[in-house]
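For this view, one protein chain was removed and the others were kept in their places.
After this line comes subunit A, so read on.
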Amino acid sequence: MRSEYLTYTQARPAGRKSGLHVGCGAMEGAMRSDDKVCTETGIESSSRGPGCSLRHFACEQNLLSRPDGSAAFLQGDTSVLAGVYGPAEVKVSKEIFNKATLEVILRPKIGLPGVAEKSRERLIRNTCQAVVLGALHPRTSITVVLQVVSDAGSLLACCLNAACMALVDAGVPMRALFCGVTCALDSDGTLVLDPTAKQEKEARAVLTFALDSVDRKLLMSTTKGLYSDAELQQCLAAAQTASQHVFRFYRESLQRRYSKS
């Protein structure tokens, strides 16, 4: 499978780098209600209405040579690099007779991985397990390695998006795509999507969801802080609307990559 991609990219005109991404910044700018780039401060950028104000994001695929698939996903200043190895050989102790064994390794930017990373690895792994068609590759292992390059808020969502793009790049069969969206609720109940690190710190609650591309069902959720049931439903609805932008970005990104022009 991999060789197919290589020959294809060599056929492209010399001006373009092979396997390059789509930096969809311009399109995202049009979708936002205000065009200000300085979302890091978060205070003076005017009304970020719910449902349409995600930060500028970009994705680059096939940038690493060793893994079978790789992707770098950037959301504002948060950036995560993902590599996928698989389907590959699996240790006998870990093999499952009828499915592929999925493993996720998350490395923080500084320091050694700790208990919090283990918890996030489990969340990402279970999300991937729900969409990857492991039954097509029994007794193999699919390993997703995520490296945090920079953290400026919404880290888990960025990790999920990078993992999804890397799995697509590796050609792992999946029944749906998934995306991560983060919502922050501040003390007076205003919803902010894709919060920056400062907004997350000042928020009363931060909710991260992973949504399915087929029917926007909730695949994974993890939350921090106190909130009410009604606020949860509101955040979920806003996340579902925002996920449409992300899925459209995935589609355009892949279309550009494989278009013959």
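Definition applied: contacts are C-beta pairs under 8 Å (C-beta built on N, C-alpha and C of every residue); 3 or more make two chains touch, one makes a residue touch a chain; residues count from 1.
The working rule: contacts and distances are computed from a predicted model.
Considering only "6-phosphofructo-2-kinase domain-containing protein", "Cyclosome subunit 8", "Exosome complex component RRP43" or "Presenilin", the record for the omitted chain gives "Exosome complex component RRP43", by its UniProt protein name. Looking at A:Asn126, A:Gln147 or A:Gln244, the residue that reaches the missing chain in the full complex is A:Asn126. Residues of subunit A that touch the chain left out of view are 115-116, 118-119, 121-130, 207, 210, 212, 215, 217-229, 232-233, 236-237.
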